[in-house]
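Note that this complex is displayed minus one protein chain, with the remaining chains in position.
Chain IDs A and B follow the sequence of writing; residue 1 opens each chain.
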Amino acid sequence: MNTKELIVEKVKEKFGESVEEISDFRDDLCITIKKDQIINLGKFLKEDLELQFIMCKDVTAIDWATRKKRFTTVYHIYSLQLNYTLRLKSNIDDDPPTIETVSSVWKSANWYERETWDMYGIKFVNHPDLRRMYMPEGFEYHPLKKDFPVLGIPGSLPLPNKAE
Amino acid sequence: MDRIKQIYNDEKLLKKLQEDQNLTIEDVLENEMVINMGPQHPATHGVLRLVLRLDGETVVEIVPELGYLHRGYEKMAENMSYIEFIPHTDRLDYTGTMCNNVGYVLAVEKLAGIEAPKRAQYIRMIVSELSRIAAHLVAIGTFAMDVGAVTMVMWTFREREKVNSIFDRIAGARFTTSYTRIGGVASDIDDRSIAEIVQFLAELEPALVEMDKLVLSNRIFIDRLEGIGILPKEDAIALGVTGPNLRASGVEYDVRRAKPYLFYNEIDFKIPTFSQGDCLARYFQRGDEVRESIKILYQCLDKIPQGEVIANDPKKVLSHKTEIYSKMEELIHDFMIINFGINPPVGDTYFSVENPKGELGFYIVSNGSGQPWKLKIHSPSFCNLQAVSQLCKGAMFSDVVAIIGSLDPVMGEADK
Partner (left out) sequence: MGLEAVLQKDGFLTTTIDAIVAWSRKSSVWPMPMGISCCAIEMIAAADPKYDIARFGSEVMRFTPRQCDLMIVAGTVTYKMAQVVRRIYDQMPEPKWVIAMGACTSSGGMYRSYSVVQGIDQFLPVDVYTAGCPPRPENLLNALMTIQEKIGKTRARDFQNRSLAELEHSQN
């Protein structure tokens, strides 16, 4: 059986009831799972000897402005052994949005989660160092949310005075 | 010792120190120093701020701070159509610019289901490899300049100017070209450009030999780089480092081999790897990759077929200018594509290419309209900078400059 079927079968076997959706658009496999099982799934995918998804490439989030489950966190993980990139998603419906951090499983997720906190306002529980990444520390908004205008809110960032 | 006696005998100074912060004299002389290697610095390759805690000359802890060049790419992408974003992708890795264009356009083509003709794919490969040579030349030149060999920057920029004039002839601009389009490339390359490329490659190989002779027999250069900033294989994978830094630590992962795009599966090239993982290995890695790129370019120039350079799909791909000006159908399609955008199907894709700095990936979420709902850029410099805290712990202060130079971050990409 090929790689996709192998992954789907293994995941369904262990996490049958938490898996919400499995999709395959343009040849990319994507598994959506309930948000409290994300760490267990990550550990399983990393430590299983056939799969070995040891590299976490990216952690980000999508803001569906008008849906009830407003945010979805997206994880891209890669396995050197199978040479396959897998996408994991998990919907968040509480307000303010929180989810467990996966930086205990993959160390590289540290900075990606900081960037997601900065841009979307999703708090990662148990993160070792949750600070803003790009915007200055005192900034009050989260820029990539759909209710923040692209031109910014005037006065939210200070500018030095022009004095000749 | 005399200085300490002098301080002890100076009553006023002693009293001031003691009442200031309740310090004893031993505390003052043995405290650690917090130093700011600010955003504006000749050796930080752009606007990167490093806060270091030093114990004498040894670095105890280092914290990088980004965000000084955050221009809001991802937010802007949600408000403009796919084709309007192409000039923005140029400015991501601004040393090797054509690769970013190619990566973005390939991601959109994957999402929308368009395929570019064969000649366009070969042209894209040629300009990608030329950008890779240009970017590695900048990296090698500025790295050697940081370590002390200032002549290297002049020599590598002299070679890079030839690449710039080739791009000028092909695309009209020296480096931020926006040359690729969704469905192909903007215009064809003529025989004069191909002759210039062949001449450039012939002059590049002896120039590389000259540059190697300049620095590699220099005792100081080798001592400053050998054994510094060693990144072991498991740490490189765990921290998410990509590109030449990963290959210099022993992991043989190159997107052109793992998930071949364009026509890389028909070209014969090696992937150089080194196992030491120190700064010297990363320096050699980039030199070897330039040599491999020269081989790839010769093969592409041999194999390039004749044909169209833009796909024939009127609803999604812009047609030729002459037809837009003279025929009605094409005019209507042009109006729809420019104003409302191509409408790819609902869904999300991730596509990555091998940038000179590492793996550049685009994650596009589309809701069926002409503008993306979300565009995430997986930039290699952002991932490489995560390794700085681990690499610099325990190193000397002057090694920090060498390590950052060898990781080669580009802040336009890391800060998006």
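As a working rule, a residue touches a chain if its C-beta (ideal position, glycine included) is under 8 Å from a C-beta of that chain, and two chains touch if they have at least 3 such contacts.
Please read these numbers as outputs of a predicted model, since none were measured by experiment.
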For this session: Using the definition of touch stated at the top, determine which of B:M33, B:V63, B:M154 or B:V209 touches the missing chain.
Result: B:M154
Exercise. At which residues does chain B meet the chain that is not included here?
Worked result: 38-42, 46-47, 67-72, 75-76, 87-88, 91, 94-95, 138, 153-154, 157-158, 160-161, 164, 174-176, 411-412
Seminar exercise, completed: In the full complex, chain A touches the hidden chain through residues 134-136, 143, 148-153, 156-164
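One rule holds in what follows: only the chains that are shown with their structure count from here on.
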Exercise. Chain A to chain B: how many Å between their CA centres?
Worked result: 24
Problem set entry | Of all residues in chain A, those that touch chain B in their complex | 25-26, 28, 30, 54-58, 60, 62-63, 74, 76, 80, 83, 85, 87, 106-108, 110-111, 115, 119, 132-136, 143-144, 148, 150
For this session: Could you pull out which chain B residues touch chain A in their complex?
Result: 66-67, 70, 72, 74-76, 78-79, 110-111, 113, 237-240, 251, 253, 258-259, 347-350, 359, 361, 363, 365, 373-374, 376, 378, 382-383, 385-386, 415-416
